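Excluded from the complex is one protein chain; the other protein chains are retained at their positions.
The block that comes next holds chain A.
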Amino acid sequence: MRLEQAQHRAGDAAPSTRPLKAETAFVDPQLERLFTQSLRRQLENLLQAVPLDEQQEQLREQMETLASTLLQDGQADHQQLVDLFAETASQLFRVYRQSELGEAQDTRQFFTRTGCVMAVKDAVHTCKDIYRVRAFIRGIDQAIRAQSTQGSAQPLHVLYPACGPFAPLLLPLIRHYKAQPQAGLRPLRITLIDIQEGAVQVLHNLIRDLDIEDYIEDVLCMDVMDYRPAQPVDLLVLEAMQRGFSREGHLSMARHLSRFLAADALMIPERIRVRAFLNEGQAEFVDQWQDAGYTHSSKVKPEAAATRVELGAILDLTLDSLRQLKEIQLGQGASVLECGRVQLPKDQPDLSHKLMLYCVEATTFGQEGVREYDSGISHPLPDTAVCIDFRPRAAEPDDLLLKSGDHIQFYYKLTGQPGFMPTWA
């Protein structure tokens, strides 16, 4: 049991080999293959000295195609999306490569007081997360339209913090607006923020190549926690918390930025719901995906779902609830937010074989969103510190020993390593 838990312990990797591959990944393996083929074509283009303006035109067309396809009602076929994203990713990687980041800019990764900051070389892959990009593009489009129906012609201040080198959840949509001006939409003034100098350098080049400078108010290289906008924010785009709402500081960012939102501002996602459940690691992460090809909520197998023990919501985040979260100071700059409380079922014999898992589901706007396994953010995150009805042979200091029937009070840590902290209640 403990071995199985250890295999899923977050952050484990092999220091003298390549990191261990997770059983599940947010990028469809086929997309990776197509992406590689597309990169080869890009290389051929470079070798054949395709003029820059032609490459820029290809990029614009690709981003327009991506956005318009995603905005069409009705599900696009998964295979079509894979092809589309592979080509889009390769176009974006062309911009990334041509930005010629130094190694230091490309590989630097670190923690701030609110969370982890990915290296640019890793952050570029976010653009391959098909269903996250889809949910955000559709959600943001609908949110902008909703904000534009209120009669105001004032510019809409859109803020996208920690946006990475491609700001992939927004810029394809902006290119689409540029190519096909939308009647009745308020003018957009977009502020993009990233703490990585390399990401900002790529962003500048991408904005130039997309020819969307007139939409961009500012591209700032700074810690979001130090940002104080001159104008209220109308639309806050909150991108990339890791699975289980862990590791990155998006909750702290949202709390900080909530002070600068306009009265009728929207946050995208408008709702983030995190629930806890129990399941066997093998069934959850391995068996049900053996023949799946890729992970998606539509492919969750009933057999795996049947062995789950749902515990309930531990965090339900909206703009309103964000402002009401109760912060508890722990001293030395650390604090926690009080979250939900659940109870383990009584008299269930097999709990000792099950892992505690946290699963994020996000509603970007209206009916749009990501469900479990749709995206990198919605893969269930195991918490191997929780030991139910068993005592681990090799105890860890942060182990939480529980027994069936116990109540669990969850807190959310606001430290450099944010995430949920269950306690016996």
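The rule is short, and it goes like this: contacts are C-beta pairs under 8 Å (C-beta built on N, C-alpha and C of every residue); 3 or more make two chains touch, one makes a residue touch a chain; residues count from 1.
Throughout what follows, contacts and distances are computed from a predicted model.
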Tell me the UniProt name of the left-out chain, picking from "O-sialoglycoprotein metallo-endopeptidase", "Heme-copper oxidase subunit III", "Cytochrome c biogenesis protein" or "Methionyl-tRNA formyltransferase". "Methionyl-tRNA formyltransferase"
Determine which one of A:Asp53, A:Asp77 or A:Glu103 touches the chain that has been left out. A:Glu103
Based on the whole complex, identify which of A:Leu71, A:Cys116, A:Ala146 or A:Ala262 touches the chain you can't see. A:Cys116
Provide the residue numbers of chain A that touch the chain removed from this figure. 10-20, 103-104, 107-113, 116-119, 122, 247, 332-334, 397-398, 413, 415-417
